[in-house]
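For this view, one protein chain was removed and the others were kept in their places.
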Amino acid sequence: MTTKPYTDLFARVRENRPLVHHITNYVTVNDCANITLCAGGAPVMADAPEEAAEMAAIASSLVLNIGTLNAAQIGSMILAGQMANERGIPVILDPVGAGATRFRTEMTRRLLDELEITVLKGNAGEIGVVAGAEATVRGVDSHGVSGDPLTIARGLATALGCTVAVSGAMDIVTDGKKALLVENGHPLMGRISGTGCMAASVTGVFCAESRDPVTATAAAFAALGLAGERAAAVAHGPLSFKVALFDELANLTPQDLAAGARVRTA
Amino acid sequence: MTTKPYTDLFARVRENRPLVHHITNYVTVNDCANITLCAGGAPVMADAPEEAAEMAAIASSLVLNIGTLNAAQIGSMILAGQMANERGIPVILDPVGAGATRFRTEMTRRLLDELEITVLKGNAGEIGVVAGAEATVRGVDSHGVSGDPLTIARGLATALGCTVAVSGAMDIVTDGKKALLVENGHPLMGRISGTGCMAASVTGVFCAESRDPVTATAAAFAALGLAGERAAAVAHGPLSFKVALFDELANLTPQDLAAGARVRTA
Partner (left out) sequence: MTTKPYTDLFARVRENRPLVHHITNYVTVNDCANITLCAGGAPVMADAPEEAAEMAAIASSLVLNIGTLNAAQIGSMILAGQMANERGIPVILDPVGAGATRFRTEMTRRLLDELEITVLKGNAGEIGVVAGAEATVRGVDSHGVSGDPLTIARGLATALGCTVAVSGAMDIVTDGKKALLVENGHPLMGRISGTGCMAASVTGVFCAESRDPVTATAAAFAALGLAGERAAAVAHGPLSFKVALFDELANLTPQDLAAGARVRTA
């Protein structure tokens, strides 16, 4: 496929520095903030019910991540999400650990019921659970799903009327009709905490500057994956890899992305 | 100006290792802990209402940061702040995002009303909002203030009876009468999350060992800025810069600070 859209989109991101409002977990929140900056966005984290909607009202996209969810946070996610929907800005949902506990599964369903989600992003197990497939999630890791992930993702995207992204060795991004496969990435990305959360944040950054969530999400995954490939070349282990991952994404140019993105239509 | 006070103050910090109690946000809290250690202090984070005052009772300074404020945390800030005031230890307030939402603006006012703040530290937008100037804060970033930051800072310091520090390419520190300008720093400091929070923590460390908050705050900003200059020389991108920033601050000697501080009277 042509890579022109990626060059233009990434250039726009870097120029406009979109504000990405996060309501996210306290484990990887710092990574989400820094990866947002490295991608070209401006992060803000605000989860108090007193200000969640007001912060969403000035943001360019909203990222909801249930990694350490509690009841109060769900309320703020609904408030922020409703404001985002009203304003028509993209909402990214990362259902971290859906399937591992009933609470996570049910709260994911509730967010999908009450909000219009633009991009639902998870690993194969999480997406499988949301789709009602037989899937196993242990903690926050996918331990397999029965059935073809692409078919499941397509079906779920059609049913929900949104874009579904499945992270993995090959990432899948689909709105039920169009489907893109992203081949960028490196196994070291699975050896640190937070890569999935970071992917959701970068997706929030790219979707903020695009009206095509499938392309924007694929571009986000390609950018992060490409940075991962470059980081792996200089890393001595998982944490020096992580430091380099941020550096490489920050140093990535729109031209680098266009040249290095390995995205194809399914 | 003479740099003798910086040498002495920094040497005292390193010798006494002051305990700095933080009630802060969950985004950059780890950075605050580590930068406190690198500066020469000992960090402790405790925000439960059951222990906030008791922890402040054994600390040498208190840092309040509203980056991810919620109602419960405000209560603990008041309790810890009252204890700090009673004991006469310095209280640093970082009104992160004041102006971005009414909640943050109002809670900043409440903290300023109910507590004696020693140093109010923010970016130009945040300080402008607190001062009642026309200022824009988008998320946690200053997007400009109308009027001269030094004049605004002086006026606010006089009105509040405290020291006001405005972070920026050139930092301003004033108690309304004396005003110091700190020129140390590097643009990469603005490309990672948490530099502002770290500056507040280092200010907490230095103020713990000084009776002159203007000098101590300028010394803190100069030390962090100088570490940033040195870190930039070895960095490959924002996150390797961040790692080096901590290393360089830890390796900075009182003599280095005295020799490298670029502080002048306004």
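Order of writing sets the labels: A and B. Residues in every chain begin at 1.
Criterion: a contact is a pair of C-beta atoms (placed from the backbone, for glycine too) under 8 Å apart; a residue touches a chain by one contact, two chains touch by 3 or more.
Note that the structure is a prediction, hence the values are computed from the model and not measured.
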| item | value |
| --- | --- |
| Given A:Lys177, A:Arg211 or A:His236, the one touching the chain that is not displayed | A:His236 |
| Touch with the omitted chain, as defined above, among B:Val13, B:Ala59 or B:Cys207 | B:Ala59 |
| Missing-chain contacts mapped onto subunit B | 19, 21, 26, 29-30, 33-34, 37-38, 42-48, 50-51, 54-55, 58-59, 72, 242-248, 250-251 |
| Contact set of subunit A toward the excluded chain (per top definition) | 25-28, 30-31, 67-71, 97, 100-104, 138-141, 191-194, 235-240, 242-243 |
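Note that only the chains that are shown with their structure count from here on.
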| item | value |
| --- | --- |
| Centroid distance [mean C-alpha coordinates] between subunit B and subunit A, Å | 33 |
